[in-house]
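Please read the structure below before turning to the comments.
Only one protein chain is missing from this complex, and each of the others stays in its spot.
The first chain written gets the first letter, and so on, giving A and B; residue counts start at 1 in each chain.
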Amino acid sequence: MKQMIKFILNGEPVELEIEPHLTLLQLLRDKLELTGTKEGCGMGECGACTVLLDGRTVNSCIFPALEVEGKKVMTIEGLTDAQGNLHPIQKAFVEYGAIQCGFCTPGMVLSAKALLDESPKPTEEEIRHGIAGNLCRCTGYLQIIQAIKAVSEQ
Amino acid sequence: MQDFINIGKRIPKMDAEEKVTGKAIYIHDLKIPGMLYGKILYSPHPHARILNIDTTKAETLPGVKAVLTGYNIPTIKFGFYKDNVPLKANKVCSFRDEVAAVAATDPDIAQEALELIKVEYEILPAVFDPEEAMMAGAPLIHEEHVGGKEKKPTNILNLPWRLVSGDVEEARKTSAFVAEDRFKVTWVTHCCLGTSGCVAQFDLKNNLTVYSITQIPSLAQRDYTDALAAMGLQGKKARVIKTMIGGGFGSKLDTYAFEYIAILLAHRTRKPVKIVFSREEEFFATSPRQPAVIDISQGCTKDGRLTFRDIRMILDNGAYTSWGATTPSVMMMPISSLYKVPNVRYVAKCIYTNNTYSQAMRGYGNPQATFAIDSQIDILAEMAGIDPLDFRMRNANTPGEVTPQNFKINTCGLRECIDAVAQKLDWRQNRGRRDGKGLGMASMIHVGGGARVYKSDGCGTIIKIDDFGTVNVITGATDMGQGAETVIAQIVAEALGVRVEDVVVTHTDTDICPWDVGAHASRTTFVAGNSALGAAKKIKHILLEVAAQSMGESPESLDIRDRVIFSKKDPEKKTPLGKALRAAHYTSGGKMIMAEHFYDPANENLDREFKGNLSVTYAYGTHGVEVEVDKETGQVKILKYVAAHDVGRAINPMLLEGQVYGGATMGIGYALTERLILKDGKVMNPNFLDYKMLTSKDVPNIEPLVIETNDQFGPFGAKGIGEPGSVPTAPAIANAIYDAVGVRIRDLPITPEKVLAALQEKKK
Partner (left out) sequence: MEGSMKKFDYLRPQTLEEAFSLLNQHGKKAKLIAGGTDVIVLIKQKAMMPQVLISLRGIPGLDQIRYDGALKIGAMVTHRDIEKSEVIRKEFSALTDAADVLGSIQIRNVATIGGNICTAAPSADTATPLLVLGTQVKIKSLSEERTVPIEGFFTGPGETILKKGEMVTELIIPKPLPNTGSAYSKLQRRLALDLPILGVSVLLSLDKGTVSCSDMLCTTSPISSILHTMEKDELTCKEIRIALGVAAPTPIRAVKAENLMRGKKISDELLEEVANTASVEAQPRDSIRGEAWYRKDLIRVLVKRMAMKSIERVVRPEETIFPERLW
């Protein structure tokens, strides 16, 4: 039986009726057509589907959609400002070569945001720890770490 | 030193913004109105006869629009050996065999329909060890396959890979030291974060469009056209449109069953059909890196000069044939040409088994062969009492050399790479401590100037410039994330005298883009770069001719720099590029500013003896590692990692470093943690939890050392770098472990268990 949910998505209120078994990832990609959040494995093992829920990272592919009720969700689409300017983290990823195929990037950027929101001046160890739940096959992580470090030094 | 505006600059990728904002459309994001979703039913047995397939319940499930089996489709044979069909009839030969496919209005219904298909099998005995499969009496995978002199049914493929140069037997007799070892490498897989998939769609006239993530658009177009002919659609067109690609690494160098299945479903339903793999399918139904059993012997003189290299390999071909069976053609490269070896013999057999089948993965056989060769170099050096650093230097390749495989070595920075690594690791000081910490190094050779593995190694480029100076570069190349687009833009911008931001690169549509043989062999910067360079030079010529008229100068006395055409004699005499362009178009008797260039490098196909100058120039490199081994647990920690590469010239140092970091990380996983575990033909770890690719906490701080030898044939001197980073990692690490604790591991991955077992064995 469909249920109604109300939540804040990228700063805007959203209200819709969904089937109860939907994951947050399905809600975002299939119902709301926000395809920026990716499915890498569907099992919570790669972090490609990472979104922010009340500022904390979660794997949306295994998160029950109904549980966003009354909460704030941020996806990659919500990171640019109203004029479409890139967030400093996005800028740094672009400038430091932290993006190759880009499939892991949306999730990676949001993990970086959660890390920097909590620790604005992380050590290299803390950066590695902060993005450890996001797999990347292309970059070998090092330029991603450099990009995050650069943002923290701004 | 030349004063470049665009070359050698750390320019961000042109598609980075699209990707970092989530706007990029990958195959998973593509939605076409009316699109159906396809799903595939796989075999539950490694080897069985198909007795009956009952699809009636599946067909009547609401939402299901088509159900296909091997019995209701035309025969489409594909693969290098044409031994594979999209849906199997008569029998299944491995767990990943496709038995039926469904198209439905949503993926859940398609999945449900699969569960309603009833297949009856008669289980057949199976064989999973290639050495067993070679023997008489072993179960035959393809009963109609005959081979050998007597043309008897056999599992041994008719691919007698054999390279001989000089006299290995004689050299063995006269060698002062001879090492003999068996090395084993197993399956590992690409782990692209974006899984495989495509969307197939027919128009009303039965012309086909496939939205694809292929690395070989022109060749895929050919494969699809062949399929159309097999479907009775001779003469119909196939168009390949690429979406953003979520990782390649060689995984998309062949066409797969699922693509043909999508095409067949689209044709049957008259609707677009999308098939996208789940992660589990990505692990068990795509083709991994070729495993090998390698028997290798090398010898040297008393003063450490290599005398011969003798290698025999047995390759598990799996149930069907793809590029894995051709990896010997690339393995020959390090075998014949890594270090100076006067006498070489290489024999490889490919054997059918009921395991999964392999294809290309970053290095295409080179990582496998180099693991054996450069591990054994250390073994040989120790026998001869020579420091492995000196041993390598003594045998290092040099510019101008012609190797036993008739490779003509152009630029060669191998000595510089070995030296750079030795310095960074403080080799003389730090090696030989045997206190749990150790140093190791290993080198590599790879094609760096294209590779004529097909009849053509070519790539076409068309450039047109509009009224305002926007340079449209239409290339046959493929950008799968490595940054080919950006590098091509840099080359064109530099050659034309404009800036990178003026250049737009299009590479995604076979209806528009020129021909290219594919993104393999690390050829894109070199071949597509040269192709674009050739077209850019032609366009510059046209531009200068047009400007010459209005400027009252001869074209030869003009040049363009930073969007300004100026007279070389009097640089103050200049005109903005845009003005010259508008003058060209917007006039009577105007001229279109457009040029094309097809560049096919002056390299050679390997002849019947597998000799020939495969590439125009070769890339060299050396990796050095410092490890620490925990003697109680066998765990290996990398303390220092340096990767020196002779790249000709770094067109974009930032992207180049990205290739080194990414390649080396993949290679470290190959050495220490990654393994696709097959048990009786079944993949036991088809998920990211149990397939151990490295995380951000595991990757060491890799230091790339860029050696520029300025190759005369490369665009602005550049050679390839896509694969080299993955090639010497395993032997470098194995050698370092030996230096640290005195144990030599000869099979990958070097797990803590293997190290601990070897340490315990050593104690006894």
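Just so we're on the same page, a contact is a pair of C-beta atoms (placed from the backbone, for glycine too) under 8 Å apart; a residue touches a chain by one contact, two chains touch by 3 or more.
Since this is a predicted model, take the numbers as computed values, not measurements.
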Give the residue, chosen from A:Leu9, A:Leu34 or A:Val58, that touches the chain omitted from the document.
-> A:Val58
Quick one: say which of B:Glu18, B:Asp559 or B:Asp630 touches the chain that got left out.
-> B:Asp630
Which of A:Val14, A:Leu32 or A:Ala132 touches the missing chain? It is A:Ala132
Touch residues of subunit A, complete complex, unshown partner = 1, 3, 19-21, 23, 25-26, 39, 42-47, 50, 53, 56-59, 61-64, 66-67, 69, 111, 114, 129-130, 132-135
Against the hidden chain, subunit B presents residues 28, 37, 39, 107-108, 111-112, 276, 278-280, 630, 632-633, 635-637, 673, 677, 679, 684-685, 688-690, 692, 694-698, 751-753, 756
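Heads up, the rule we're going with is that only the chains that are shown with their structure count from here on.
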For the complex, which residues does subunit B have touching subunit A?
-> 10, 12-13, 15-26, 28-29, 190-195, 244-249, 278-279, 480-483, 654-655, 657-658, 661-666, 687-689, 693-697, 699, 701-702
Contacts from subunit A onto subunit B in the complex sit at residues 29, 34-43, 45-46, 48, 75-77, 79-80, 86, 90, 93-97, 99-106, 109, 127-129, 131-132, 134-145
